[in-house]
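A single protein chain has been omitted from the complex, and every remaining protein chain is retained in its original position.
Each chain gets a letter, A and B, in the order it is written, and its residues are counted from 1.
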Amino acid sequence: MKTKTLDENLHLESIEQPGSGSKLLALLSFFALIFAAIPFFYLIKGAFSGELDLIKTVLLREKSLEIFATTIALMSCVSVVSTLLGVSLAWCLHNVNLRSNSLLAALVILPIAIPSYVYTYSWMSIIPNLQGFAAAVFILILTTTPYITLAALAALRRSDRAQLEVAQTLGLNKWRSFYFITWPQIRNTVSAGTLLVALYVLSDFGAVSLLGVDTFTRAIENLYRGSFDRGAAAILALVLVAISAILITIESNTRQRSKVISTSSKLMPSIAESNSGRSRFLASLLIGLYLIFALITPLLQLLLRFISALPSIDYGNLFRTALSTIFASLLGSIIALLLALPVGLLSSQASRIGSLTDKSLLIVHALPGIVMGLSLVAIGSELPIVYQTVALLAFSYALLFMAKAVGFVRTSFLRVPKNLMEISSTLNQSKAQSIRRVMIPLATPGLLTATLLVFLSAMKELPATLMLRPTGFETLATEMWSATAILQFNEAAPYALLLVLIAAIPAFLINRPDKSEESGVNIS
Amino acid sequence: MTSLEINDLSVDLNSRRVLKNLNLQIPSGSFAAILGPSGCGKTTLLRSIAGLITPSGGAIRFGKQLVSVSSLVLPPHKRNIGYVPQEGGLFPHLSVAENVSFSLARKISDQEKNQIVNEMLELVGMKGFNDRSPQELSGGQQTRIALARALAMKPAMVLLDEPFAALDQALRVDISEEVVALLKKSGTTSIMVTHDREDALVSADVIALMHGGTVVQSGTPAQVYLNPISAEVALSTGDIDVIPAIKLANSQYSTALNEVNFNLANQPAANLGQILIRPEEIAISDEVTAGAVTAKITKINYYGHDALFELKVGQSLQSIRARITGPSQYRVGDTVSISHNGPIRWISSEAQELNL
Partner (left out) sequence: MGDATVPRAPFRKNLAATVIAILLGATLSGCASSDQEQSLTIYSGRSESFIAPFFKEFTAQSGIELKIRYGDSSALAAQILEEGENSPADLFISQDAGSLGAVSVSGLFSQLESSLLDRVETKFRSSNNDWVGLTGRARVFAYAPDRVSKLPTSYQSLIENQYKGKVGIAPTNASFQAFVTTLIQYQGLAAAEIWLQKMVENDVKLYEKNSQIVSAIDSGAIDLGLVNHYYLWEVSESLNRQINVQNGFFEAGDLGNLINISGAAILNQSTNKSAASELIKYLLSDSAQLNFVADTHEHSVVLVDARPEGLPSFAEIKAPAVDLSRLSDISQTQKLLIKLGLI
């Protein structure tokens, strides 16, 4: 940094050198990335230590091609359908006056609180022989649509009504005005949601194992547990990593091209406009059907089983388990936020390092939980002080879900109007002070959403929890799992039900439209 | 009270040279307006003064203090300048009082802060608004609070970026008058960027006219209005008409406004050229004496306080305009005599510069 001392002792700076602040940020982001890379180091180590022969067998057998095809097909079907469904639901909720739009919106998002294995068990109770690819597509659509709906709804709320109204006066009908005007504005947010969905499908184990669909994750899990040679499993996991890297790259490339900035600086509130009887009927039908399949049926199932289990419920254990779950998940979400802050901040300042980190973190999303679990066992057991403590468990939640948090953190910071930061600097505030006093408070609603999302995901997490929890420490998910493992579905129900009820709270909070969306520049 | 001196400033944005070799002097305590068409670089200039942009060359001084030299800069938070942006720019998460006291140092006691806040609010005529939230305020109120916020830190200079642009016409005049009066009273050097020439002419002690990334002329409003150095400058500050002129003999020129004798310090060398006139310099009369220049009224634009007449002069059918105050009895189609009462501003046909 060049300085020039003047008679008044004020130093001029050369702005070419990054200030110490952004160096600190880069360092912190780097650490966050290293932590997130733990499973990769584990996989690479495992891949090298494996037996070459077995690796060849695994990669070159016919089954591997089958697994590859099944996985890609599953991922594509689910992504496409859930995107269509999610966007349609969001559109209906935003544009069609259904009398209680905000309540319906909250209900439509609520299924985010239900883990995929709970869906599977509920629907298997209704259709006993539920098995196979189509069943998995069905269940995974139910599980993942809420993410798209959430993203699409948020994007619609930010979109520019003025353009839409002009389009309609020019004679464009609803479909065309959606396609030409609305879609370009919401596209980037929705595609980020679709990417998350695709990566989730890659990593899901619960549904596919119960429904007997051979995806990568299931094969990996089987290899880890069915054989004691870790090499082959690691190789498959690395293939999964490669697939997700490709997906992430595709998504970010299609994203660059459409950067739409809304022209009106004042956004009108989302009053649903369409009041025609036909629209209302169709919208109600769509939402109603969706709620029946995605919310009402599983909840009813759980409730029925819960009632059968009533006489034998151990309320003490239920309560304790719930507290443990909340504690570990909350801690995990706070750690996730702390790790995500430097990365999100850096990434929002259009720094190359930042956006690279951002994208690399997403790859973690596609990893099966067992990989995350074993890698942390490998490292964690070297540190007896933290091994099998709630601290490590919380930390593993943070690593698992940091990617989700970073995305939200980044967009929260991006939505803080740039001019406010400039104004703050003219008001005697250094960069750090401006960040602390202006950027963070304004980004807080988004940061809160990020935390809630991690909290929600941590509560539902299973495979890593099973391995990393302190002995004797159970979460609602693990209790549910051990009951269902021995087919005690009724006994599992209270835990499952409580899990859904508690997870519903963050789900509900995430969906509230926040004030900061009502002002400032809109960047897709 | 600080003066501003800018020497040879150049600024590049997106590999385009937005400001070129810009020079500007604003005496301390004066209210300066930077006037120019969109895209001329005035906002860039303001942001460079504020320190929000790093120049590629040149120097900026506040008083004797160098704040920018080539690409070495003093960061904005050390410059002690106030900045009032186009649309208020109030922090939405803070109350009015918190906004105003934002720049005040932590070491100051709450009591003192409150005092300053109240002082400032009273100054801008928004007493009692302490606990309101910025979203509740109208555009004009927001601008006033932004000003209070900027003044609260007793800045060396206040920079205003088209502060009245977003306001209704009716409000604009009142508020701009208030704000300008306030700033002048406080003796703070103020620099306002505007594209509205009326704003500039009314408020400023000094007007700097920008065109193509540089300051082409600066001076008092009268100077700049009456003695523009080029047609562009003239156009920036008011309406103009341009009339061809032919040299007849030394000191004798013929224009559509009849022969003109004028003495210029530098006699134009060319035989052909143009004369630049302001509409208010043309008088019309319904008495058509022999030998008078006549014109036919082709259009009347009535503004209430005056009217702008469009006329076609004599045989040449040269179009000129005349600004006439007071109620007028003229109708479109009338023939009137016209006369020119004002300085002769000569533009040579090669260059656009004016010789006076």
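Heads up, the rule we're going with is that a residue touches a chain if its C-beta (ideal position, glycine included) is under 8 Å from a C-beta of that chain, and two chains touch if they have at least 3 such contacts.
Everything numeric here is computed off the predicted structure, so don't read it as measured data.
Novice: Of A:H94, A:R187 or A:R437, which residue touches the hidden chain?
Specialist: That would be A:R437, which touches the missing chain.
Novice: Touch as defined at the start, partner being the missing chain; which of A:R225, A:K418 or A:R512 qualifies?
Specialist: A:R225
Novice: Looking at the full complex, which residue from A:Q388, A:T411, A:T475 or A:N511 touches the chain that isn't shown here?
Specialist: Within the whole complex, the residue contacting the unshown chain is A:Q388.
Novice: Touch as defined at the start, partner being the missing chain; which of A:A378, A:M421 or A:I505 qualifies?
Specialist: Residue touching the chain left out of view: A:A378.
Novice: When the complex is taken as a whole, what residues of subunit A touch the one chain not shown?
Specialist: Counting over the whole complex, subunit A touches the hidden chain at residues 54, 57-58, 61-63, 66, 128-129, 131, 209, 212, 219, 222-229, 232, 331, 374, 377-378, 381-382, 384-391, 394, 437, 441, 466-467, 470-473, 482, 485-488, 490.
Criterion: only the chains that are shown with their structure count from here on.
Novice: Give the list of subunit B residues in touch with subunit A in this complex.
Specialist: Touching subunit A: residues 50-52, 54, 64-69, 71-83, 85, 87, 89, 91-93, 102-103, 105, 135, 149-150, 153, 159 of subunit B.
Novice: What residues on subunit A touch subunit B, complex-wise?
Specialist: Against subunit B, subunit A makes touches at 2, 4, 6-8, 10-16, 265, 419-420, 422-431, 433-434, 437-438, 441-442, 515-516, 519.
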